[in-house]
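What you see is the complex with one protein chain gone and the rest in place.
When the chains are written out, they are named A, B and C in that same order, and each has its own residue count from 1.
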Amino acid sequence: MARDAQENLPFAIRHFSPEALKEALRKMHLIRLFEEGAEESYMRGLIHGTMHLSIGQEASAVATCMELTDADKITSTHRGHGHCIAKGADVGRMFAEFFGKETGYCHGRGGSMHIADVKTGNLGANGIVGGGLPIAVGAGLTAKRLGRDDVTVCFFGDGANNEGAFHEALNMASIWKLPVIFVCENNKYGMSTAAAYATAVPNISDRAAAYSMPGVTVDGNDFSAVAEALHIAIARARAGEGPSLVENLTYRWRGHSKSDRNRYRTKDEIEDWMSRDPIQRFRAELIAHGVLDEAGAEAVEAAAKDAVAQGIEFAKAGPAPAITDVTKFVHAEAAA
Amino acid sequence: MARDAQENLPFAIRHFSPEALKEALRKMHLIRLFEEGAEESYMRGLIHGTMHLSIGQEASAVATCMELTDADKITSTHRGHGHCIAKGADVGRMFAEFFGKETGYCHGRGGSMHIADVKTGNLGANGIVGGGLPIAVGAGLTAKRLGRDDVTVCFFGDGANNEGAFHEALNMASIWKLPVIFVCENNKYGMSTAAAYATAVPNISDRAAAYSMPGVTVDGNDFSAVAEALHIAIARARAGEGPSLVENLTYRWRGHSKSDRNRYRTKDEIEDWMSRDPIQRFRAELIAHGVLDEAGAEAVEAAAKDAVAQGIEFAKAGPAPAITDVTKFVHAEAAA
Amino acid sequence: MNAQTHIKEAGSKTREMSYAEAIRDAMAIALERDPTVVLMGEDIGTYGGAFQVTGDLVDRFGKDRVMDTPISELGGAGVAVGAALTGLKPIYEFQFSDFAALAMEQIVNQAAKLRYMLGGEAAVPVVFRMPSGSGTGAAAQHSQSFEAWFGHVPGLKVVQPSTPAEAKGMLLAALEDPDPVIVFEHKLLYKMKGEVPEGYYTTPIGKAAVVRVGKDVTIVASAIMVHRALEAASKLAAEGIEAEVIDLRTVRPLDRETIIASVKKTGKLLCVYEGVRTLGVGAEISALVAESEAFDYLDAPIQRLGGAEAPIPYNPDLERAAVPQSPDIESVARKLAKGEV
Partner (left out) sequence: MNAQTHIKEAGSKTREMSYAEAIRDAMAIALERDPTVVLMGEDIGTYGGAFQVTGDLVDRFGKDRVMDTPISELGGAGVAVGAALTGLKPIYEFQFSDFAALAMEQIVNQAAKLRYMLGGEAAVPVVFRMPSGSGTGAAAQHSQSFEAWFGHVPGLKVVQPSTPAEAKGMLLAALEDPDPVIVFEHKLLYKMKGEVPEGYYTTPIGKAAVVRVGKDVTIVASAIMVHRALEAASKLAAEGIEAEVIDLRTVRPLDRETIIASVKKTGKLLCVYEGVRTLGVGAEISALVAESEAFDYLDAPIQRLGGAEAPIPYNPDLERAAVPQSPDIESVARKLAKGEV
C-alpha cells in the first residue's frame, strides 16, 4: 500500500496488526455477551446485589486498553466489567466472582463492584465514585520512582469528574509528571444526573487546562479515534512528559443499575445511540478494510459466545467460600 | 472634573467617596497595628497556641470587602484577622478572643483560628484549609433561595486551591449561578510550599475556566485594582449571573505561623515585597489625589493606634470563661 | 410497640406505610410547613433517590426545594452546612452512608463544632440522612454502619429509627432541632410496613423505647437489630424466658436511664448492633452500664453481638454471617438467661 493511501486509513487499521484487530473485536463481543450473560444470570438469581452494565461502551474499554501490556495498570469503576475483560481477565473467573464463588477473582468477597485481576494489571473496580483517581496517581508514582516504564490508565465517569478527588489527583499527576492517562467515559449521565447539568463545562476535557495537561474529547464509540488518542497519551506518559486527559463520548444502553426506572432520558435518545452500536461499527470497519470477512467476524463472535457459556459453567461449578471464613483476607495470613 | 480626567483616575478614587477611602486607609492601618499588637501579646504570653498574621496583605482584605454591607457574608481562613477587621469587627472583642476571654467574639472558645463576627457578616475563620469554600456556596444558596440580594465572598489561599473542596465548591456555585465571589489570596506559598510547585497552572485564576466563570488575577497590593475586580464580580453576583474568581497576588511578611523558620524563601524576596508596602502605597495614592494630606493620614493612623491600645486594654479587663463551662455552647441551650 | 408513647402532637389517625414512605411523608410535611426546608442530594429529584425515598417530591415541590447535587459529597455536605448557617434548613441525603467518609470534614470539623467554636453565636440546623447497613449484596463499600463514628462526636445528635412511625417522627424532630442531626436509615427497613400517625408529630431524640417487657435478660438493640431481637425474644418466650427488648433509637445522646433501669431489673445485658463489634455502639452501652449503679445488679458478664471484624463480604452467606442474625441473638440471650455465661 502506498504511503498516501496509508495515511487516509483510520489510525487503528494503520497501526495494529490484523491479529490485534481481530482480538479487539473478539473482546468487544466478549464484553457485550458477558454483560448479557450477567444480566440473565441476575434475572435467574445466580447473582445478587446490583450491577452496572457497560453495554454500548465496549469500544471505549477495548480501544483504551489496546496498547497496554500486563505491566501497565488500570484503575476501574463500578461500571468495570468491560475494562476488566479489555485488560485481559478471564470471564469464567469473573462470573465465578459474581456468583460469589471461591474460584472468583476476589474469592467471592468483592463481587461486581470490586472485580479485579491484579495479574493482568487491573487494580480493581471501585464502589466509590472517584475512588480510583488518586490510586491511579499512586500507581504512576510507583512506576516513576522505581524507574519502570509502565503507565496507568485511570477510568472514571462524567459524574466522577465533579468529585474533589478528580481535582486533587489530576493536579498531583501533573506537577509530578506522572505516567497516568485519565480516561473519562462520558456517557452523558451520572446515574440520572446529566453531565450538562452537573458539570460547569461543556466538555470534561476542558478541565485539562486547569492542570496544564493535554485534554481531548473523542467519539468514544469510534474504536480508532479512542485508540489514537490513547496512543498519543501513552507515548507522552512513557516519555516522562506527564499525564493526559482523554474523554470518550459514549452511552450506556441499559439503566444505571438494576434499580433504574429510566425516567431521566427519552426512548428516542436511547434508540438513537443504540443505532450507533460501537461493535457493529468496528466490525463493519474491519470488514471494509479487509481485516476479516463476514464469516470471520461470525467466527469471532461465536468464539466469544462459547467463552461466555463456558465461563458460566465454570462459575456454577465452583465452590462457595466456607461460611466460617468471614475474616479471612482481612489481613495478610502471617500477620493476622 | 471633566469626564476624561475622571476616567484616567484609579477606579477607587473615582468610585468611592473620600470618607470611604479614608475609612479604608484606617482599616488597613488597623489591621497592621492589630497584627503587631497580637504578635507582641503573643510574645508576652497573653496569647497562646498559634497565629497566622496577615501583615503585608492588608489591601487585599480591605479592598475586597469595600462594597460589602453587613448583610453580605464572608467566609475567612486561618489567616483571617484582616478579613474580620475589614468586614467591620471590633478589635477589642478580637483581642479578647485571642486572650481567651468570655468577652471575646467566640467567648474564648475559638481563638485566632475561629475568629468570627456573625453580626457583621463574617461567618468565621477556619482551621481547615479549604473548609470555608463549600460553606460559602451554602451561604450563596441561602441568599438565592430566600430571594435576598446579599453576596458571599469566600476568601481562600493559593494552597487551598488544591483541595478537592475548591473544585466541588466552584463547580456547584457555577451550575447554580450563586452569588459567590471566590477570592484567592495568592501569597506565593501555602506554608512552605510554593504555589509554583504545588499548583499545576501559573495563575490560580486560570482554573476559573474549568467552572465557566470569569477569572482574573490582580495585583493584590493595589487597593484600587482589587476593589475594581470585586466591583465587577459583586455586580455580576447581585445580577444573578453567578460566581467569579478573583486572584489577589500578595505576600505575607511574617512566617506562616509562630513556628516558621523561613527556610523556603529568601531574605531578598521578603525585602523586595516589604518595599512594596500596600498601606504606604494606598496612603500615597490618597494623598496624591487629594483625598487627604499627610497630617490627615497621620491622624488616621493615630486613631487606629488608639483603637488597638484600647482594644488590648478591653481584652485584658475581660473575665475568663468559667472553668466549669467546658460543655456550654456544644448545643443550643434549650436542646442541651 | 405503642407508637403513642413517643409522639408529641400526632393526629389521631394512622395509616399503613413503609419506612421509606414514612420518611417521604415527613419530608413532604416539612417542605409544606417551612419554606426554609430544602432537600439536597445525588439523584433525589427525577430519579427519586437511590432507594426511592424522596420519590416524587420533586414533582410536588420543584427543583429549587428538591435539589439534585453533583457527585460531590464533601462539597454537597458543606453547602448544606453553609446554608444551615445562614437561614435554610437543609436535609442532605447521602446515597449510602459509606460515602459520608468523604464528608467527615464538613460534618465533624465544621457542622458539629461551629456553634461551639463561635461561642454560641452560630447554629447549624442541618440534617444528614444516611442509608446504612448490610444485607443488600452491595459489598464492602456500600454496607457499612458508621453510627459509632458519629456517636463519638460532640455537637452531633445521632438517631437510628427502627420503624416507619419512628422514622417519620425522628426526622421531624431532627428538623426541629437547632443542631446537626445524623439520621441512619437501615436499607433493609425501607420496605417494612407499619402504622404511621398522620400529620405532624415528633419522636423525641434521646429517648430509648422498651419495645418488649421482660424480666430475665435485657437486650438493647438498634435499627434492624430491634426486629431480630424481637423475633428472638418471642422464640425465647415459648421456652419461658422473658427478654426485655430496648430499641435504642438514639446513639447520641444515649438514654442511660432506660437502659440502666432495665438492667437493674433483669441483671443481665446483651447489646446487639450491626456495626463492627470493636468500638461499636454496644461497647459504649456495656461501658455505661458497667460504670453505673446497675453494676451491682449484674448477674453475668455483659454480652455483645456486633458485626464481624471484617469488611462486609459480597457472597450472601458470608454477608449474613458477618452481622448478628436472630438465631445468634436467641442463642446468646438464652445462655445468658440460663446463667450459662
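Going forward, a contact is a pair of C-beta atoms (placed from the backbone, for glycine too) under 8 Å apart; a residue touches a chain by one contact, two chains touch by 3 or more.
Fair warning: this is a prediction, and the values are worked out from it, not measured in the lab.
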Check your understanding: Taking the entire complex into account, which one of B:G37, B:G159, B:P179 or B:G220 touches the absent chain?
Key -> B:G159
Exercise for review: Looking beyond the chains shown, say which of A:E168, A:D219 or A:E301 touches the absent one.
Suggested key: A:E168
Exercise for review: Please pick, from A:P134, A:G159 or A:G190, the residue that touches the omitted chain in the full complex.
Suggested key: A:P134
Point to revise | Omitted-chain contact residue, chosen from C:G169, C:G214, C:G280 or C:P324 | key: C:G280
**Study point:** Interface with the unshown chain - residue positions in chain A
**Key:** 73, 75, 104-110, 114, 116, 118, 123-124, 126-128, 131, 133-143, 145-146, 164-165, 167-169, 171-172, 175, 327-332, 334-335
Review point. In the complete complex, which positions of chain C touch the hidden chain?
Key: 74, 98-99, 101-102, 104-105, 108-109, 112-113, 116-117, 139-141, 148-149, 151-155, 252, 254, 275-276, 278-284, 286-287, 289-293, 295-296, 298, 300-304, 308-311, 313
Review point. For chain B, which residues touch the unseen chain?
Key: 48-50, 97, 100-101, 106, 108-111, 113-114, 126-131, 159-160, 162-164, 190-193, 197-199, 259-261, 263-264, 320-321, 323-327, 330
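Everything that follows uses one rule, which is that only the chains that are shown with their structure count from here on.
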Exercise for review: Please identify which chain has its centre, taken as the mean of its CA atoms, farthest from the centre of chain A.
Suggested key: B
Check your understanding: Which chain is in the middle, if each chain's centre is the mean of its C-alpha atoms?
Key -> C
Review point. Distance from the CA centroid of chain A to that of chain B, rounded to the nearest Å?
Key: 46
Study note, to complete from the structure: Where chain C touches two or more other chains simultaneously, the residues are 69-70, 72, 74-75
Study note, to complete from the structure: In chain A, the residues touching two or more other chains are 162-164, 197-199
